[in-house]
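One chain of protein is taken out of this complex; the other chains stay put.
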Amino acid sequence: MLQSLLLLVGLWVFFGIVGLPTRRDSRLVARVLFPLGALVSLIFAVLAGSFLISGQAPQGMILPLGLPDLPFHLRLDALSAFFLLVLGLVSAGISIFSAGYFRAGKGTAPGLMGLQYHVFLASMAIVILADDAYLFMVAWETMALSSYFLVTSEHRIPEIRRAGFLYLLMAHVGAICILLSFGVLQGGSWQFTFGAMRGASLTPFWATTAFVLALLGFGAKAGLVPLHVWLPEAHPAAPSPVSAMMSGLMLKTAVYGMLRVSFDLLHVRFWQWGVLVLALGLFSALYGAIFAAVQADMKRLLAFSSIENIGIIFTGIGLSIVFETCNMHLFAALALSAALIHSLNHALFKSLLFLTTGSVLHATSHRSLGKLGGLIRRMPWVASFALVGTLAIAGLPPLNGFVSEWLLLQSFLFTPEIPHAFANMFIPLGAAVLALTAALAAYVMMKFYGIVFLGQPREDSLAEAHDANWLERLGLAWLALGCILIGVAPQIALRPAASVTDKLLGHSVNTSSIWRIAPISPQQASYSGMVLLAGIVGVVGIAFLLVRLIAHGRMRRVPPWDCGYQWQTSRMQDTAEGFGQPIRHIFATFFHMERDLPSPSDTSPQYRIYIEDRVWRAIYLPIARTTQKVADLVGGLQGGRLSIYLLYSFFTLIVLLVFVL
Amino acid sequence: MTAHAYTVPILNLLAACLLLISFAMLSRRRTQRLVTLFAWQGTILFLSTCLVAYSSGLREIYYSAALTLLLKVIGLPLILHRLIYRLGAQWDSETVVNIPLTMLVGLVLVIFAFGLAQPISMMATTITRNTLGIALAVILLSFLMMITRRKAVTQVIGFLAMENGLFFAATSATYGMPMVVELGIALDLLVGVFILGLFFFQIREQFESLDLSNLESLKED
Partner (left out) sequence: MRDITVVRQFGEVVLAIAIAPLFVGWIAQCRAWMQNRSAPLLRQTYRMLRKLFDKDAAMAATASPLFRTTPYILFGTMVLAAAIIPSLATDLPFAHAADAIALIGLFATARVFLSLAAMDIGTAFGTMGARREMMVGFLAEPALLMVLFNAFLLYGSTALPSLVDGYRAHPTVIDPSAIFAAVAFVMVLLAENARIPIDNPATHLELTMIHEAALLEYSARHLALLEWASGLKLFNYACIGFALFLPWGIATNGADSGTALLISIAALLAKLVVAGAALALVESLSAKLRIFRAPEFLAMAFLLAVLGLLVHLLLGTKLA
């Protein structure tokens, strides 16, 4: 199985290289290579899924590559299979969409883009398969670099270069933390295989150090607040399929790494770790949701929503650690299942939504919400798929986003039983934060969908918008189907998640019934998306028939009611800023806001609002200033005169001689 | 034990109501409403003290209940109402208080108090021991109210509410303080309110307002 997976990874790289010589001609890349890549993704998902379902023992492998004495170790177990499943399923949709999306333009040539894209995909797969720190870091860096090139594909725009730089910087800060964490984890054995790390025994202090370093490193990649600053810059800068890959899949590799370190490599855990992760997760979730609500750029909005969802996933992980350390294994399995399923769900609906923004961008060349509107009439296909994604990400039954949030809330119900004073009273409040976040997410996604697709077009040029082509539609449909299927039959996702928790924690939730999920027992709580969907559809159908039979279907089209004011234009609809106003008002303390309000006597009134992340001012700017100062000091060494440099070398030599001899 | 079958739940309910009133005080902006709430707090304190007296069979506690009724339900609210009327502060209300935020801070304080009280109440032997956490929470919340408000009358009410919390703590942990101490405290309270009332007239004459932020101008620069 592992061999065939590796072969498929190799095929991705091969497709990327084949497309390279084609230069400006995008036909081969778009019509052949991307669909083939999608096919490979699909096979990949099937293989990973079958490994997971059959519950096989982990498979290891040593590749005779790499440095001498440091061969690459690979391993496939339940945890990696789950994330490979996510990777395969979602990348299939994105690749098909990309086949219709990428065309020759101002930016990077399609051939090069295809190479970067496929290398990015392959490196993510290797990150998940790696079984030693060396290969892991190589793949991790390849992933960071290939995605950096993809982000900066339109490198002629200065903002995009700036976003790319910030991304690369944060990626490397994170990578250093991960590297240090692995350094601690080997525990003095100087063996960097994961197998050796599993066997190493660490003192509580060093275990905590390793855990915190891993949390910093993977948190920076995942976009946990306050390490999230790169995310809302890089996601909008990248082409939409790349944003989809980064947000849907690359962030999940960080989740994978976090799970790998905390549940597999570390053999001890403390409940305080769980509380730390839980608090960070909840804060990120709330922060992301609040900031998403005030964005006026549709891709930035989705990027902040990614922070929110990552927060939810980390909340699940934290809760799981807390439960696990308190010997409440079943609830730990429940929380971890919720985190895993939410990873899958987020991968599905976030890539779906990013791809729809791609279609909208192609059709209208506007990214700002304030210039869109009414696209449901011009782009019915994209609008319907986006509606599925919107409802799913808003956490509404009977779609998939609700399933994972429901599972997480269910696990929160048991937090008052945690045997630590204060923790048993504070953590239940987390459920309220989670509920607030979920409801805010619904608000945010309403704003996204309502302003982009509903209402009247805010610009005249939108009348020429065209729907997506058939390849794009296929990709969107695949992802939308995933959202619906997991929502209606959550067992599809719950069973694989259960086999992961079985391996990691030794427990799994109850997955016996096909019709409904009842993780602990049906008396305690149960949910059936299938019945809900069937019920709604049934009642809607009957109600429609009855209304038509008993009443009538007469209808006339009239102009919209203008409330007596005849001069309404489409510009008088709520703008993105207007829609976010309640949030700005209620959560004002979160923002650093600058506003220019017009005075009543202005003949050409101007309104401008600038909203900034407080984190940026509070943490990043001081760090940047300090770094600049230190660099200036060090720069003083650079005299520019040759003899001075020679003097440095001379002193170094003397010092070395003194110490060595 | 059968006699206690209903006393403990009812006592718990009264304790919860006490906590609720403390939060209601935090959330009200109008000064006059606060006096009414303070009277209610006294009423509940009276009821709970009676209940404790009944279930423990200690006669002393009946006396302190009667004292509570006289002083905290009838006496002090009347004095405060008259004071507010004489000061012309009937329509006074606090202007800048972020109520939801204050409430959240209050919630954290309650959790803190409950967490602290849990080990202590394990040691106490009275039937009312569980309510010690609530008494502590009431004290902290009254403190919070005094910190967040700026009007002079509100400060006095906060001070009195804090005393209520202390009194409740005493009954719940040890079936009340010795009678002499209680009488002494009652007298202190009464005198304290009179003195503060005099102060208010002075403050108003000086600044033509009861806003304590004016006192900041007394600082020497």
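Lettered A and B in written order, each chain numbered from 1.
Simple rule for what comes next: a residue touches a chain if its C-beta (ideal position, glycine included) is under 8 Å from a C-beta of that chain, and two chains touch if they have at least 3 such contacts.
As the structure is a computational prediction, the values presented were derived from the model and not from experiment.
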Quiz item: Looking at A:Ile43, A:Leu330 or A:Leu396, which residue reaches the missing chain?
Solution: A:Leu396
Quiz item: What is the set of subunit B residues that contact the non-displayed chain in the whole complex?
Solution: 9-10, 12-13, 15-17, 19-20, 23, 27, 99-100, 103-104, 106-107, 110-111, 114, 117-118, 130-131, 133-134
Quiz item: Touching the missing chain, which residues of subunit A?
Solution: 373-374, 376-377, 387, 391, 394-397, 402, 406, 409-410, 413, 416, 424-425, 428-429, 431-433, 435-436, 438-440, 442-443, 446, 449-451, 454-456, 516, 518, 522-528, 531-532, 535-540, 543-544, 547, 550-552, 554-563, 568, 570, 572-574, 578-579, 581-582, 585-586
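The criterion applied here is as follows: only the chains that are shown with their structure count from here on.
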Quiz item: Considering the complex alone, what residue numbers of subunit B touch subunit A?
Solution: 101, 107, 111-112, 114-115, 118-119
Self-check item: subunit A residues within the subunit B interface of the complex
Solution: 421-422, 425-426, 429, 589
